[in-house]
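First comes the structure, then the notes that go with it.
Every protein chain except one is present and positioned as in the full complex.
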Amino acid sequence: MSEFLLGAAFFLLITVAGGLVRVVLGPDQADKMMAAQLLSSGGIAILLIVGVGLQLEGAIDVALVVALLAAFAAVAFVKGTSQAGTGDPEAVGVDQLTTLRQDAPQGRPDSP
Amino acid sequence: MTAFPLLDPALCFVILTTAVLAVAIRTVFAAVVSFIVFGLLMAIAWVRLGAVDVALTEAAIGAGLTGVLLLSTVARIAKHRADRGDDVPILEGPEPDPAPTDPLPGLATQSLAIVLSAAVAAALVAAVALLPVPAPGLVAEVGSRLSETGVESPVTAVLLAYRGYDTLLEIVVLLFALLGVWSLTADARWGGQPGLRHLARPDGVMAYLGRLLPPIGLLVGVYLFWIGGYRPGGAFQAGTVLAAVWLLAVMAGLVPIPKVSGIRLRLALVIGPAVFLAIGLAGYPLHGAFLGYPPAIAKVLIILIEAGLTISIATILGLLVAGAPEERPS
Amino acid sequence: MTAALDAITVVFVLAGCFFFLAGNVGLLRFPDTLTRLHALTKADNLGLGLVVIGLMPRMDHPLSALKLLLVWALGMLAAATVGQLIARSVLRRGLPIWKGPQ
Partner (left out) sequence: MSVDSLFTQPGLYGVTGALAIGIGVYGLIVRPHLVRKIIAVNMVGSGVFLLFGAVADRAAPGPGGDPVPHAMIITGIVVALSATALAATLTLRLSRETGRTALPPEPEDPAVQDKES
């Protein structure tokens, strides 16, 4: 059984490592961040399987910490791309902002 | 020995691929993303090596705090360039490298660098191959007097009892690092709130996450703190998780970062080293030596030390990632 | 009895691996950011869930099984919020959106 579990972990590792291609190619930074997101949830699954496969109770705590902080990097990325680097992409009036961006020349973005 | 011999080589290969990506990839942002993935894979490697404490720390710091620190640094650099009128868009669109003006060194330097780094790696690989056969280790010594330390987890015993002196110095090093970060504040902004002012849409998804995760993070943090005594966990991992969820609440605009000059903030910073030092000095009358814990009450003393450490580590790491104050104190 | 539990584990873990593969293929082959986001947040989350269900019978203590569920819940929360935030960020920055095969 642990042979099967570690084999599944191997398969998951290879599958999820495929996401690195998107990190290299990804036209936009959001694609790269998504690849990291997929790798983190794949990592959680691998940690769980290896933890059960090796009878390592602690590995589940590691998976818990990774799951808890999975959204963390993406939030930092999203804040970085919004206005003035500290805003929220869902800031009030975001639709109005979006249309403003298309016709506004590439000037200095105003902070919300 | 291992049920599935292919997993370790594959993991090592993917780790090295991510490492090469983090160095060779074209843009800074992609390098940071690769490094976040590298940190996560390292956590899996530590679990494979059986070092669960280290895996917990690497997961919380490698995949969590370091990634956010570097991402916000890259975002702020892009913001500085935009504020200066260098017309580079803020991290958006088909993604230009925010710093196109950084030329790579000439071919001579690059080839020399390749030779040097290959030599370093080769020497270390040789060192690994030549490790002595009866692998040296202190497992027996640590185990023999574990009962006197009052904790069952050997790593926690080493951290707080056998080598308590190192951990005391380490928490002071963290404090100095924070003083270093704060001392880099522009004079006009001294005393202000560390880091940028964070705003979020009150009923948006980010605010929702900022409200939902911190309680769970607090629960996981206290859990990690408490199991430190007999299972992988402890003050460092707990402090890191608490710092991470606190930062999440700050980024969601729900929690204002207390001012640098705030007294409560400074108390939270100092409580860890202070408690540790006090218990260390109390060792003289109690057990005849600095950091000497009498076996009878060793467990209580260690838990007290860990509690202080958790609070201080959480505060220090959170403020370190938040960065130097950027707003003028109002 | 243990044979049945092992069968459950094998079936569910394999299904989980399949969905991870699907999520990954979606991430690599879909035409634009938003469709990739859809593939990512749905498939990998279901993959994680199936792996968790597959591993639960193997836990020695029922509380550990509940901890696995907590890990899955946190994974889902992360995927959902990240999906929403990244989609909104992509929309705001006005990136090209795939309008179907011309």
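Just so it is clear, A, B and C label the chains in written order, and each chain counts residues from 1 on its own.
By our rule, a residue touches a chain if its C-beta (ideal position, glycine included) is under 8 Å from a C-beta of that chain, and two chains touch if they have at least 3 such contacts.
Just so we're clear, the structure is a prediction, and the values are computed from it rather than from any experiment.
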{"item": "Positions on subunit B contacted by the hidden chain, ascending", "value": "1-2, 8-9, 12, 15-16, 19-20, 22-23, 28, 31-32, 35, 38-39, 42, 45-46, 48-54, 57-58, 61-62, 65-66, 69-70, 73-74, 76-77, 80-81, 84, 86, 98-99, 101-110, 112-114, 116-118, 120-122, 124-125, 127-133, 135-139, 142, 154-155, 157-159, 162-163, 166-167, 170, 173-174, 177-178, 180-181, 184, 186, 236, 240, 313, 316-317, 320-321, 323-324"}
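In this text, only the chains that are shown with their structure count from here on.
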{"item": "Centre distance in Å when subunit A and subunit B are each reduced to the mean of their C-alpha atoms", "value": "19"}
{"item": "Subunit A: positions in contact with at least two other chains", "value": "27-28, 33, 35, 40, 57, 64, 68, 71, 75, 77-78, 81, 90, 94"}
{"item": "Residue list for subunit C, restricted to those that touch at least two other chains", "value": "74, 77, 81, 85, 88, 93, 95"}
{"item": "Subunit A partner contacts - residues on subunit B that touch it in the complex", "value": "2-4, 6-7, 10-11, 14, 17-18, 21, 25, 29-30, 33-34, 36-37, 40-41, 43-44, 47-48, 50, 52-53, 55-56, 59-60, 63-64, 67-68, 71-72, 74-76, 78-79, 82-83, 85, 87, 89-95, 196-201, 204-207, 209, 213, 216-217, 220, 224, 227, 231-233, 237, 241, 244-245, 247-248, 251-253"}
{"item": "Partner subunit A, residues of subunit C touching it in the complex", "value": "6, 9-10, 13-14, 16-17, 20-21, 23-24, 27-28, 33, 36-37, 40, 44-45, 47-48, 51-52, 55, 58-59, 64, 67-68, 70-72, 74-75, 77-79, 81-82, 85-86, 88-95"}
{"item": "Subunit B - residues contacting subunit C, complex", "value": "92-93, 205-206, 208-209, 212-213, 216"}
